[in-house]
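There's a structure below that I have some questions on.
Removed: one protein chain of the complex. Kept in place: all other protein chains.
Moving on to chain A:
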Amino acid sequence: MPPSQLKQLKASLRDSGVIRPQQSKKQKRENAKSGAAAQNRNQRNAALQAIRDRFNPFEIKVAPSRSKFDVTTRDRNSSAAGKSRPGVTKSLGEERRRATLLNEMHNRNKVGGLVDRRFGENDPTMTPEERAAERFARESQKKMRKESMFNLEEDDDEFQLTHMGQSLSLDQANIDDFEAEDMDGAESDDGMTRKRKRFDENDNDMEDFIDFEDGEEGENKPERKKSKAEVMKEVIAKSKFYKHERQKAKEDDDDLREELDQGLPDLFEALRGIKAPAKPEPPKQDLDTMNPERAAMLQGPDKADTEREYDQRLKQLTFDKRSKPTDRTKTAEEKAEEEAERLKKLEENRLKRMRGEQLSDEEEDNNDNDSFLQDDEESDVDDAAAFGLPAFEPRTDLGVEDEDDFIIDDDLVERRSNVSLSLDGSDMEDEELSEEDEQEDEQEDELINGMSLPTASAATAASTAVEVNPTAGGKLAFTYPCPKTHGEFLAIIKEVPEQDIPTVVQRIRALHHPRLHADNKAKLGQFAEILVEHVSYMANNSEQPSFAIMENILRHIHSMAKTHPINVATAFRARLREISNDRPLDLLPGDLAILTGVSTIFPASDHFHAVVTPAHLCLARFLGQCSSDTLSDFATGAYASTLCLQYQTVSKRYMPEFINYSLNALCNLVPSEPTQKLGFFPFRKSQESVRLAPSKKVAPRKLQFRDVSLLPSDSQAAENLKASLVLSFVSLLDHACQLWSDKSAFPEIFSPVEAVLKYVQQSCKAKIYAALQDPLQSTLDKVSSQLAQARKSRRPLLLHYHRPLAIKSAIPKFEENFNPDKHYDPDRERAEANRLKKEYKRERKGAMRELRKDASFVAREKLREKKERDAEYEKKYNRLVAEIQSEEGRAANEYEREKRARQGKR
């Protein structure tokens, strides 16, 4: 059982030290003197207040001891109901309002007034002495904080109190500070000092205002004894002065010595008896005659510079890398091994791209192929778009790290000693060399065929080039501007014989080497685009395009593609776009050249490639839809088919259009039309008959690229061309059979081929086609054997061996240690927004509550004032009434009295 209230009160009073044994008088006095009494008083008051609060049950709002219902709201545990003290908070608020709002209320519609900002003026706990001390401390602190280093007036470090400008310190002014003059101005002085106090803080110019006889007083003063500090100062100043003097002397000596040193050569020459040519007189520095200080100033900056330089060097040294052991120079085997490693990695990457896998560095990208499995729920998504049709997202890529700064492959450049070119090629060397700058430069010199990069001057470059390229002769210029359009390029090479175009290209590349100028990279990119255009232009526009030159340019493009892949790819894509928009079914020789270039410059095996995939489509579209009427159409088709197979050499992908076209072409070329259907390929008859004429003997030859555009001159040539076309298609099918031999549908693909080949063989039985028989037979044998092989190795499909998918789980996600106060919103932005909203709401509520309280306070205050006024009025009224009544009463009494008196008289 707890002790009674009274006992508790007593105990707590004792504990808090309110009640304590009586103090002696002496103690009391001491306490009062040291200010401890006031402190004690404060402490006691606080303790008393605490005890009062503790023992007042109405001051504390107690939470209901138990909740009525079990609830799981988040607010239950967080509520601080047990500790809230409404009375206290209310009175606090009231007090605050009284301090602020009430003042404002009173000051409303009033202007001016005094604000007492003196320190501690409103603090009742401070004694006047304390206040003064504190003020003094603050003042001195303010003085100590020097605002400006240029404030000359304040150079007196020591702060001292003054009176009328005179120091108040007693130790140095032993004069009596009482002056008679002070006395008579006491009245005004009071105001003056106060004013001065204010101004003192800012400017001491105000001293002028005050009449003040410091000057004459100072003269009057006797020589006073120097203080210790002053003595010390003097000593220090003196020693500094001497030091400075010594230094100056030393510097002068140095200067003199230097001058002598400078004159030494002259001296020597004079000794040898040869008169030196008169040197221009150096600006005379007659330091001796000059004011030494000025000389020092003249010398100063120089010295500062050297010092700064020294500092910098020192810093650099500290930051310099420690020398480390360099990598050992690699042996030839190691180099070869490394190169093999690199090639292997590149090849691996290529295979990865071929399979449509992502390269390791971009694996975070989501694979499109999977995406269609995920959008089960989203029925509104275009199914076709999931496969990238027709708006297409490149799904695999690219990213074989390129050989860095690979510039002009020596392989590209005709050296004088081509024979000496070793087999293991240029790439490796370049790769190696790109690591070591200097060596690379040398190498490059060599690469660009001795046309030294015009580091020195164009003239030297030209001269070396002349030595190196005697074949080019004097006709070629040595510098060419980098063309910006194909037209410009044509203008440049207009005068140049065709076989020198590679030299021109090479020179342009050398002259605009990216190392020479920042813009050159962009220029060369543009140049690469122009070259792409030029290849197609060359193939289209000349009767007999020089393939050696086209090849050279294509290889140039290839080498530039390594540095400017975007430019080259864009140029190729532009060509392809032109093809697909203008002549999808009528390819020109230039287009074929471009498509050939694509197959060598870009990896045709990639699953997706920004250039190769459209090129594929262009070829397939041509093969699938073109009309084959003339022999040159068939020749174009044959070339396109060859390219198709060329594209698929590595990746071995199936092209339906190729099979269709080849079989169609064979059916159209053989001497007689097939009578029955030979397979599922759609047969399209050509408009004109291009069948082999049965009368002439044919001599098949190797197809020439110009067959694509040129029609054969006479009928015999035409027959020969037909026969060679037949042979080419047969060998194409032969190759295709080899390429696609591991396709599971090989029998389905190639049984029509077999049928057609048999038909061709049968149709060309005549003697005149003897030249065709052998290749036909061999291809047929090959196809038949492959077919048999494929049939034998065929197994039923087992596509769905994969593990069954797990059934989707519907179990909710549980949070360990769930805290209802925490927000588990995964969407950060939303969470943030919610937080802000909540805060805003809370603030708003608080503000409204405050305003309401303010309003009620104001109303209360007004009411109180009104009541006061009323009460006063009432009082006054009552007073007046009473006054009047008393007066009247007196008069009545008087009257009564009079009356009585009169009656009495009567």
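One rule holds for everything that comes next: a contact is a pair of C-beta atoms (placed from the backbone, for glycine too) under 8 Å apart; a residue touches a chain by one contact, two chains touch by 3 or more; residues count from 1.
Convention: contacts and distances are computed from a predicted model.
Asker: Given that one chain of this complex has been left out, which of "Pyruvate dehydrogenase E1 component subunit beta", "CCAAT-binding factor domain-containing protein", "Cyclin-like domain-containing protein" or "Alpha-1,3-glucosyltransferase" is its protein name according to UniProt?
Answerer: For the chain missing from the view, the UniProt record says "CCAAT-binding factor domain-containing protein".
Asker: Among A:35, A:624 or A:712, which residue is in touch with the absent chain?
Answerer: A:624
Asker: Among A:248, A:486 or A:555, exactly one should touch the missing chain; which is it?
Answerer: Only one listed residue reaches the unshown chain, and that is A:555.
Asker: Sort through A:795, A:828 or A:905 and give me the one touching the missing partner chain.
Answerer: Result: among the candidates, A:795 touches the missing chain.
Asker: Among A:164, A:511 or A:569, which one touches the chain that has been omitted from the display?
Answerer: Of all options in A:164, A:511 or A:569, contact with the hidden chain holds for A:569.
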